[in-house]
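A single protein chain has been omitted from the complex, and every remaining protein chain is retained in its original position.
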Amino acid sequence: MSTEALIQVIASGLLMGLIYALIAVGLSLIFGLMDVVNFAHGEFLMVAMYATFGLWLVSGIDPVLLAPAVTALLFVMGALVYLGIVRYAMRAKANIGMVQIFATFGLAILIQGLSQYFFTPDYRSISNTWLGGHTLNVFGVYLPWPQIYGGVISVLVFGGLYLLMSRTDFGRALEATREDQGAVALVGIDRNRVFALGWGLGAALVGIAGAVLAIFYYIHPQVGATFALIAYVTVALGGFGSVFGALVAGVIVGLVEALTAVILPSSLKAVGVYALYLGVVFVRPSGLFGRL
Amino acid sequence: MTSAVLPNSVLANENAFASRRRNQLIIAGLIFAAVAALPRFVTDVYMQNVLILTLMFAALSQSWNILGGYCGQISLGHALYFGVGAYATTVLFVKYGVSPWFGMLAGGAMSAVLALALGWPCFRLKGHYFSIATIVIAEIGLLLVHNWDYLGGALGIQWPFGPDNWATLQFARDKIPYFYFALGLFIVTWLVTYFIEESRWGYWWRAVKDNPEAAASLGVTVFESKMAAAAISAFFTAIGGAFYAAFVAYIDPESVMAFRFSLLMALPAVLGGIGTLWGPAVGAAILIPITEITRSYAGGGGSGLDLIIYGTLIMVVALAKPEGILSIFRRSAKSENAS
Partner (left out) sequence: MSAEPILKVENVTRRFGGLVANSGVNVEVRQGEILGLIGPNGAGKSTLFNLIAGAFPPSEGKFIFEGKDITNLSAPRRCQLGIARTFQVPKSFDTMTVIENVIVGGFVRHPGAAAARRAALEVLDFAALSHRANSPASELTPPEKRRLEVARALATQPRLLLLDEVMTGLTPSEARLGVDLVKRVRDQGVTVVMVEHVMEIVMPLVDRAVVLDLGRVLAEGTPAEVVRDPRVITAYLGERHRAA
């Protein structure tokens, strides 16, 4: 394999990895906040992709400009899912882990059904966009513009997240809530409000990812499931609850997937990622940056 | 603490317990007999099919319940063991002419060994980390089978057509024998659970689920307990997979190893009551007919209505009855005692 081809693989893997990190970070954030794994995370992504598609279809506005609207929509959806479902799942006295898993699984199936009902199981795609189909040639390495756009957005979002967590009152409230839920009540933070905002934020993050993916990926009711497992692996690899871990793990996942595809048939490219993930958690059961 | 004379309270408690166990067995016998009579009244082939699937998932969920419900290790990768059972039986029968009865046991044994090999690293993981590892391992299995030509790859393997025969487990004309096989499998898994429940493993598993640290201090070998539960659970799951292969007579990776099978094995137990003797059966009796019937009547043309009903049902039960449907009866029994 030539050096150029290798650079090509690494560059594509890196960009895809940044997008994976963007998909996964909301999941990790919600888990860090309240120890809940959202098994409908992939379906949040799917909703964001359909929202982008639907808005584009109706308005003809380019998906790049639609991203803020989709993000806001997902924020509202995340907060509502917390207030309408997850809040009640957390009240269970028995089997609380199971209740969370299956309440969010049920939601995932419901969302799949709804999207099939409204959009049919057909594969959709957005055509004639500013970025779609265009590539950037850097000394013989071809990079598709949608992926470059996704990578840049991902870096910006992680930068913004860092500022949010460290510089704002909301970030500190999030941090306080995840440190000690009992103390939070004492200092007068409304837990429900923080949790609802946290779910909103987590969903908004995956909303951005969906608005990016919709440009270059087929949209169908099962598309969430395709990315969900990668997101869970990314979060578990980085360590549940760690924002920085999600970024590092996302990039690793993207690179390993791209390199595996060189060695094995592309239908097996995920196997490399899964094997790496298993290797890591068997040595470090809480992931690379997880709290033990 | 060995006293020559037992207090009366001890004997009374022992007698009450023994009669409760005996009654459970008698009631179970009556229920099994009633179910066995069902084909006399259900003559519609479609409904017979639903009954067979219900019994099969009751048995599968009963097997899942051993590891997930009693021992508290939430596996979401049992499709792997189901697939091993289905493929082992199919390959041995189709390629080598080995009786499915033997293939079934071979698949069960392979699954049990696989569960032990995977349990070695996986049981170090806790909570969600464990569950996600099980999903990932099952997914690796699915991808490998997809790309494994010997196992038919993505195309899968077709069972040859033969005469209706218990020896080869093939019944093309009349599905009733499958009904009895599935019922038999469910009864076996129920009895295994019934007897293990009142044994060292049964108590140790529940202790491991509730508090592994306290369990270890009481002499419970936590790791070995989990391994035993995993092996038994995987064995019967594979038997279920072998049955399914014979029943549908055609398998491919998606039809026996997809993630939804892992979910379908866990859900009935969760729905009915996790870690209980009848939870999986009650859950399957509700969930499977609804799934099948909505799929046939509402799922036509991929409208998604079946998924909407199914998803809502799961959510509502998880939120409204976290301890499962059976907990309704347990609560009323308790208040009777109190009054």
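We call the chains A and B, going by the order they appear; numbering starts again at 1 in every chain.
In this text, contacts are C-beta pairs under 8 Å (C-beta built on N, C-alpha and C of every residue); 3 or more make two chains touch, one makes a residue touch a chain.
These figures come from a predicted structure and were not determined experimentally.
Asks: Given the contact rule set out at the top, which of the displayed chains would the hidden chain touch in the full complex?
Replies: Answer for the hidden chain's contacts among shown chains: B.
Asks: Can you say which of B:158, B:199 or B:296 touches the chain missing from this structure?
Replies: B:199
Asks: Which of B:39, B:83 or B:275 touches the chain that is not shown?
Replies: Answer from the full complex: B:275 touches the omitted chain.
Asks: Which candidate, B:207, B:257, B:270 or B:309, sits in contact with the chain we can't see?
Replies: Hidden-chain contact among the options goes to B:207.
Asks: Among B:215, B:228 or B:282, exactly one should touch the missing chain; which is it?
Replies: With B:215, B:228 or B:282 as choices, the missing chain is touched by B:215.
Asks: Against the chain that's been left off, what residues of chain B make contact? List them.
Replies: Within chain B, the residues that touch the unshown chain are 1-3, 6-7, 9-10, 13-14, 17, 198-200, 202-204, 206-207, 209-211, 213-222, 275.
Here is the rule we go by: only the chains that are shown with their structure count from here on.
Asks: Once you find the CA centre of chain A and the CA centre of chain B, what distance in Å lies between them?
Replies: 33
Asks: What part of chain A is in contact with chain B in the complex they form?
Replies: Touch list, chain A to chain B: 31, 37, 85, 88-89, 92-99, 101-103, 105-117, 120-121, 221, 225, 229, 232-233, 236, 240, 265, 267-268, 270-271, 274-275, 277-278, 281-282, 285-287.
Asks: Using the touch definition up top, name the residues of chain B that touch chain A in the complex.
Replies: Answer in residue numbers: 74, 121, 124-129, 131-133, 135-137, 139-140, 143-144, 146-147, 259, 263, 267, 270, 274, 302-319, 322-323.
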